[in-house]
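To start, the structure under review is shown below, and the notes come after it.
The complex appears here without one of its protein chains, the remainder shown in place.
Order of writing sets the labels: A, B, C and D. Residues in every chain begin at 1.
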Amino acid sequence: MFTGSRRLPGLKRSVRDPGAFIRLARSNLELWANLVIIAWAVTFAILQGTGFAITLGTVFAIWAILAVSLNLVVGFTGLLSVGHIGFFGIGAYTVAVLTSNASYEQLRTEAIPTFGWPFFAALPVGVVLAGLTAVAVGVVFNRFRDDIFVLVSFGFAIICFNVFLNARAVTRGAFGIHEVAKPQIGGWVFDDELSFLALAVVFLLVVVLLSWFIVTSSFGRVLTAIREDERATEVFGYQVTHYKLTVWVLSAMMAAAAGGLFASWTTFIDPNSFVLLESILLVSIVILGGLATIWGSLLGAMTFVLLEEGMRFVPGLPDQYVGQARQVVLGVLLVLLMLFRPQGLLGRYRL
Amino acid sequence: MRRRSWLSLRSSKRTWESSDPAGPIVNDMEEQNGPSAITRENGSSADAESEPLDGPFILEMVNVSVRYGAVSALEDASLGVRKGEVVAVMGPNGAGKSTVLKGLMGLAPVVSGQVYWRGERLTSATHEIVKHGIAFVPQGRRLFTHLTIEENLEMGCPYLRDRAEVRRRMDSVMELFPVLHQKRRDLASQMSGGQQQMLALGRGLMADPELLLLDEPTLGLAPNIVKEVFHTIAVISDRLGTTIMVVEHNIKGVLDIVDRAYILDTGRIVFEGTPTAVRETNILAEVFLGKVQQAGPDEQ
Amino acid sequence: MSSAAEGPTPYALETVDVRKHFGGVHAVDGLSIGIPRGEITCVVGPNGSGKSTLINLLSGMLPLDGGLVVVDGVRLRVVKPHETPGLGVTRTFQDVRLFDQITVWDNIMVVLTERRLLPSLFERPRPGQRERTEQILRNVGMWEKRRSLAMDLSYGQRKLLEIGRAMALNVNTYLFDEPFAGLFPQMLERVKEIMRQMRSEGRTILFISHNMDIVRELSDHLIVMDSGRLLTEGDAEEVLAQPEVIEAYLGV
Amino acid sequence: MLRFAAYREGQGRILAAALTTAAAAYVVWKIAESPDQAVQFAFNGLSVGAVYALLALGFTLVYSTVWFFDLYYGAAAAMGAYGVFYLRTSETVGGNHVNNPYVSAVFALVVAGVIAWALHESLFRRLERRSNPTTLRAASGLLAATAGIYTGFVLTNPDHLHMLLSPAAGVTVAVAVGGVVYGVLQRLFVGTAAAPLLIISAIAGCVVGAYCGLLVAGAPGSRLYLSWIVSCLVAGAVGVALYRGLYVYMRQRARSPLIMLVASLGVLLAITAATAIVFESAPRPLPRAFGSDSWALWGGNIKGFNVFTVGVAIAGFAGLLLLLKKTALGRTIRAIGDDEEVAKVVGINTTVVIAIVFFIGAVFAAAAGLLSGHDTAIQPRMGLLLMLKGWIASVVGGIGNLYGAVVGGFALGMVEQFGIWDLAGEWKDVISFLILILFLSFWPRGLLPRG
Partner (left out) sequence: ADEPTPTPTAAPTATPTPVPPFKIGVMESLTGPGETYGTVSNQAKQLAIDEINAAGGIDGRMIELVVEDSKCSAQDAITAYRKLTDVDGVKIILGTSCSGAMLGAAPLAEADGVVLFSGLATNPDIAEAGDYIFRTAMSDAQLGIDTGNLLWADGIRTLATITEATDYAEGVRRSSVARFEELGGEVVAEERYPSDITDFRSQLTKLFNADPDALHIAAQAEFSGGTIVKQSRELGFDGPIYSEVVPVGATALEVAGEAATGLKAVTADLDPANRVAQRVLQDFRARYDYVTLPWYLGSAYDDVYITAECLKRTGDDQDADGFRDCLYDITWSGAIGENYSFDDKGEVVGLSNLVVEVLPLSERTEENQGYRVLGGAPTP
């Protein structure tokens, strides 16, 4: 809010103090980060052809929804949750189960009831279901803070994965669910890549606006206060648990929406897409982009997608190492960020 | 010869547990004066003022600037302490008093300037500085809360191998603050704020320092204990020649016991002089008023 | 207790046989006191006599082990911290607790905003709130620091900000835990002035201090605690002249 | 004795007590129903519990000193296990050597760096006043380089581990024996001049050391067990290097432990992925250690190796307890756990002490990793999983409490087994996490909270 005026004295001082000049340059890192990443994305899109760029755009939109929603919890409220992938999974599975029309008559695979709902009917159900789960989970998790919260949220991610894997009567377990329906409005089906991208971006916009609305409100300010000192916030008359629960549920619902999109986009889901590691990567994205900044999360998601896909094109890197190499790069990035810029690429707030 | 130690304050009832050559000498001194003889109210500081100490600084800070990120907490500050002196550092909140002490101890990000100890540059890390004989009691009674009180005191001189000496120092501290003796097996976290402050002070004394840096030693203490602390400071300095640098807000109390005072305002040293001078010039009020005038327009 | 009491009792706050122990330590041990409405009450006592614990109990930061707290005639066995402002009570902390990584400005704003969930989502800073924030920040001398993060302040500045934050909450009873500790004399004046002004607005103040000058000057009513119990109470000068108080607390 | 953290309201405590009783009753009923299975479960629980306890011990030590969850800890567990694999592939399944010069070089560099730093902190600091700094720097550089090259040699020639390590083993034993003998002699002959005692103990140390060295050199079978030591030490060295190279700088500036948590998350991600690149991501077995045959006992079966693991856990616990409670170093460690800055202020070289803590922690993790690797198998992601288990165990036991760590470790091991008695085994993780969450709701500070 006050960034502009804060810089001015620095400029004045830099005339007689070279150190201040370096600091000034460094304080523009945000700008550089923005420019570099966007330029990278554009170059990538141009080089790789529109088809692939559209695919990546959709992947980005989904990750970005997740990152923005998680930032509400991690960055603004200060609850370092590693369990977000669970809500993503709940959304995805609900949409998959409700919309799939696949016939599983064959003897060899597990059959589950099919409903054949349209996507836009199933999605709200998934979102609400995730919300309800979040309420139940949140009531319990509200007791925990800091490290313990991290631990139990790890637990939540693992529990969710196991439920997806083992509740075979609903999820078909390891078989996964096929033929998830594409979104459809009236007669208009979003079954080509471009229209799906458009839909995903609309979702992303809605999520971003909603998040922006939340964090600029008084509600958002209370969240940051809770992040800083929960007990002291209580003394000023805020029922902290309600605030935490509300933002937790909202964030879970956004993640579930992303999950629904994801299921519909891939048309097939199985538990492997909802493993703990993905959740950890998601937290990394949020931290990479910057805590308590929405634009940062977008940038973080962008970086992540570019890293993931860009790695495929690194010369001399054998294909089987692409996935791992991406993790190595991400890990090293995290370390460097924490070392030199603990607030992330764009953030103000430090962990 | 071994320099005189504040430890000699301990009453003569207890016997020396080691064959420390300094023992008998100190003991003698004690008997001459007796613990009650050193009880000295305000008047004594006047002696110190009448014959101001002279000679080179044993600790000197030259043009030190400290910066926390964009905040400049100390700018070109130069100050020094002579051997045996008690020096106060005063100033409004946020003036940089704590920063001065932290800068001396290597705990603050010093961006320019030097610190000299006995004429040599002091560049080492904090834990090395301590070995030169400087002890620091930080602001806000920071203790090892999961150690017992005894262990906390022992931590005051972690590298002292001579158990008997440790014991003796501990006894002396406990004599100074009897409550510590009562609770010696309790965890430090189980004490009230004031008791914790005593423990912090005691831990600093355990190092048997040549220079003692105290950051608000009376913060949150009950009046009787405040008196005791000031008294102890006066005694340590006066009788044993321990050099002391103290940051205080309790101006009335501190001006009575110090030889000199530095006054800081917004990171600069604005005044240096004897307590009398401070009282006469009414500098403290000026500093404060100046600040108020500054605060009027925005600092953009 | 000559003040014009409007409520059913002359007390803004009362404790009835309140108890709190930590392991074997009886920090507050059957304490029954009353804080007169519209006056400045001071609690003094040796270190570790349970003063901070008392405030913690009154504000719900610690659960009661026994006894009652009576706020404005409402008898409470369980004090929930988030309900205390509703009952007209707020506090500061001995170890200052601010919202470190948000600005000084927002630290005050947090207190001024809507308490209900849904409306708070739709609330943006209103001019009234802005003015109030500015007024408070100027009052505690922190206006020029409004854009720094609270964690970048010095000890005393933090203390002032915390007092300001409590002031922002427009309640009847303020509990200040050592508001004067670590403050520069002229800042002391300012805080004293703030307190006097609060009193003149008819608010009740309870504060802890070890600074006898201030206690004498400011307090209408003095409570002396020792080992979790009430040692004596009454007018400051009289109480401070009592021999047991001198022995337990003031020293000779 | 169990001290339960005071829970807010009475009902909570009653509920918790009821749940505990119900759980106990359930277990008793089950045991009565099928004692054989109970015995087997207990054995299984004991053997995994020992690993968890080891993990929890190191975890709790590190955590209660630096107050952040060092996720490198997980990577250390994996490194311990993969170190053995790396050194002993010729004895493992697949048979193809993974010996990779880059990997060896990296670790050689790390070891050299750590040694250089250690020398700098110990010798250099002390001799600073007396001799020429350049000489000292050169000397410590030389020593460190030698150590690095030696490490590189050891790592690239795992088939000659016994030969290469015999001098090191000999020297270590010699020093240890010499020290012990000297201590004993000093006690026995109080007042005797130091010199003769010193000579006697030196001779004793040298003789025993030389004998041990020869013994090791002549026993190729010792290679496996030497590789344990090597990988533990290397994992420890990496821990120290990380602390000195990363965390120190972060701690200087950081306002929150979460920064280090995230940085170490980065370290864990990177090391896990790098492990998967070098060793492939499929699980691998470690070579057969002793005690791989199972004994039938009271209707169950248990391997000798599992008993050994339990022994290691208990020994580790006793060692740590002695260190923390009885030695000055231990007191220092606890003090740093309370307030690092003040520890510096009173004159403690906190960087060195914390580095030692990290070393010990990483060694514990590595030991746990390789023991569990021998018992079952290794895979790159094992680090994350083991770390989670160690974390849970230490939280359940009460962070910062060694007794708690051991209790928590074994408790977790048992819960994992008995929890799935009536449920399908695939719910194992779900059960243990549900129990964890339930437990934390009632005892947020663990069974035996610190202080």
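In this section, a contact is a pair of C-beta atoms (placed from the backbone, for glycine too) under 8 Å apart; a residue touches a chain by one contact, two chains touch by 3 or more.
Given the structure is predicted, the values throughout are model-derived calculations rather than measurements.
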Omitted chain's touching partners, listed by label: A, D
Residue of D:31, D:198 or D:377 touching the missing chain in the full complex: D:377
Residue of A:81, A:99, A:133 or A:166 in touch with the missing chain, whole complex considered: A:166
Contact footprint on subunit A, counting only the chain that is left out: 48-49, 51-52, 55, 59, 103-104, 106-110, 162, 165-166, 173-176, 178-179, 262, 266-270, 272-273, 309, 312, 318-324
Residues belonging to subunit D that touch the chain removed from view: 34, 36-37, 40-41, 44, 48, 93-94, 96, 276, 280-285, 294, 296, 301, 303, 375-379, 381-382, 385, 416-417, 420-421, 424-426, 428-429
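To be clear about the criterion, only the chains that are shown with their structure count from here on.
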Separation of mean Cα positions, subunit C and subunit B [Å, integer]: 31
Rounded Å distance between subunit A and subunit B, as computed from the means of their C-alpha atoms: 53
Residues within subunit A bordering two or more other chains: 5-6, 350
Residue numbers of subunit D (touch at least two other chains): 255
Parts of subunit D lying in touch with subunit A, wherever the complex brings them together: 69, 246, 249-250, 253-263, 265-274, 276-277, 281, 381, 384, 388, 391-392, 395, 424, 426-427, 429-430, 433-434, 436-437, 440-441, 444
Sites on subunit C touched by subunit A in the complex: 59-61, 81-86, 90-91, 93, 97-103, 106-107, 109-111, 113-115, 117, 120-125, 147, 165, 169
In the complex, subunit B residues that touch subunit C: 68-69, 71, 91-96, 98, 139-140, 190-195, 197, 216, 219-228, 249-251, 284-285, 288, 292, 294-295, 298-299
